[in-house]
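Every protein chain except one is present and positioned as in the full complex.
Then we have chain A:
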Amino acid sequence: MMRSKADEEEYWHSSKFKAFTFEDEDDELSRLKESKQAVNSIRQLVEEDDDDDDDDTEKVSWSGEPVGSISWSIKEMAGSNQKIDREPAFPRIPTEPSTLNKSHSGLSLSSLFRGKAKSENFQSFSDAFSDSVRIYAPELRKPKSEYKDYVCDWSPEETVQRLLQGKAVSLEKFRSLQDKLLLLDFAVAAHDGNVITAVLIYLKRSLRKEVLFRELQSRQTALRHFIHYLTESREQKLLLELLRALGRTEDMALLQYKEHLSITDENNKRDFLKSCLSLPFSAEDSAHVQDHYTLLERQIIVEVRNPFRSGLHWSTGCLMLRSCCQAADRQAERGGKVEIYQRFPRKASILNMPLITTLYYCCFYHYGEPEGTFSSPLNVRRTFKISEKQYFVTALAARAKLKAWSDVDALFTGRNWLGFTRKKSPLSFHRVVDVLQRNSAPTQVLQDYVALIDDAELRISLAQKLKCHDIVISTFRDMKDRQMLVAYRGKVEPGSAPERKIDDLLNNQQIRWKN
């Protein structure tokens, strides 16, 4: 509880102050006062009362509060030393949590009784303290002989009051479960998380965990503080036990799963994720964790391992042959044998990337591969049940990036019952255009897709933006909008093909213009 002798000396030698004891109180106090004055020359000294800081020195425990650190009183800051009549009091608002908590403190009647009986005391006692916590208020003046007894006489409520003021208190004397819980309930009622945690730390040290867990079950506020404290101090094991005891199995599973984030080695991480598969996740999350594991496993194969040597089986000889040739990507890149890695060097390894990034990667580097290989986009799509739209968007972006326009084109090809090919897309065509344009597709490519946008207005505005003149012109022609066409003529380059086309149309007598 007390600071060690050596330490105390060290402190005092290091500061302007000398250690003092209660025997030569007066002398030391005057010195203290002097130094305080020296330091605080800018402000006036406080009321005499403040000199009683010695109480704190005696019982420094939780706080290593050095005696000399006289915090500023707010009154000083305001620069007013006068004692004036009190502010008319603000009304008290009964706060739900406190009343609730007292009422079910697990000690039923007796605690209720005590809590009520004390409530008067609560007020009067608190009145005895002056001002904010940062002001180390004088203790009630008592002869020193009585003092020790007084310390021991503090009730749980009074103890919490002292804690609230940042004062030193010993909690060791609260040994019965009832007292411990009263401490906790008063702390909760005071709404000070710092004090709640302080009491919880004491309870954690002095109660068997099963008992503590049981009592926390009916005290949600305290429980949340305890969980947060364990999280912050990284007491994972105890936290897991707590969650298990509370029956919060899903939280427990998530907490365990979270540990994978601090594992850097990919093989270890994969093995850890595998061990997570049996955790009691919700059905939905369980599937996600399974996918997470499968994905990392897949990434490791694609990135590092030669799939053939690792003893994975494929049914067809063709695939076997292929996988022989296909070293893992990291090697392929290093060897510089494969052209695509030279044209588009990989910016980062695929390990730990999201699924869609992995799919994109596979569409980029492994597009044509048959579905049997692990790196084939189709295989990835099937394994993870990726939606058609999602697959489409990703493949589109990857092939567009590579400017593989024929691949892009092939993505849209569907046949109707007459056998004619026509373009269809799970993504609206103006988004398709957006994707292509972001990948700097040339106008010839863009206009094919702009033309497929259903909404005429949207089509025109995009076509204008992307300078797909033919589409703008033919749309205006279809709308029989002569005025717009004339206006558009001013926007195209003089003497260009589009201009000639516009002129032809304008001169065409057969069109019945609406304006």
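Heads up, the rule we're going with is that contacts are C-beta pairs under 8 Å (C-beta built on N, C-alpha and C of every residue); 3 or more make two chains touch, one makes a residue touch a chain; residues count from 1.
The rule is simple: contacts and distances are computed from a predicted model.
K.L.:
Among "X-ray repair cross-complementing protein 5", "Centromere protein N", "Globin domain-containing protein" or "VPS33B late endosome and lysosome associated", go ahead and choose the protein name stored in UniProt for the chain not displayed.
P.N.:
"VPS33B late endosome and lysosome associated"
K.L.:
Would you mind spotting which of A:S206, A:S275, A:T357 or A:T443 touches the chain that isn't drawn?
P.N.:
A:T357
K.L.:
So which of A:V160, A:L181, A:I196 or A:V408 would be touching the chain we can't see?
P.N.:
Checking the options A:V160, A:L181, A:I196 or A:V408, the one contacting the hidden chain is A:I196.
K.L.:
Looking at A:V160, A:C363, A:L378 or A:V393, which makes contact with the chain not pictured?
P.N.:
Touches the omitted chain: A:V393.
K.L.:
With the full complex in mind, choose from A:R175, A:K258, A:K403 or A:K424 the residue touching the hidden chain.
P.N.:
A:K258
K.L.:
Please give every residue of chain A in contact with the chain that is not shown.
P.N.:
Its contact residues with the unshown chain are 3-4, 7, 10-11, 14-16, 39-40, 42, 62-66, 68-69, 71-72, 74-75, 77-78, 80-93, 95-97, 100-101, 103-104, 126-127, 129-134, 163-164, 166, 190-198, 201, 218, 220-221, 224-225, 227-229, 231-233, 251, 254, 257-258, 260-262, 284-285, 288-289, 291-292, 295, 353-357, 384, 386-387, 389-390, 393-394, 397, 427, 431, 434-435.
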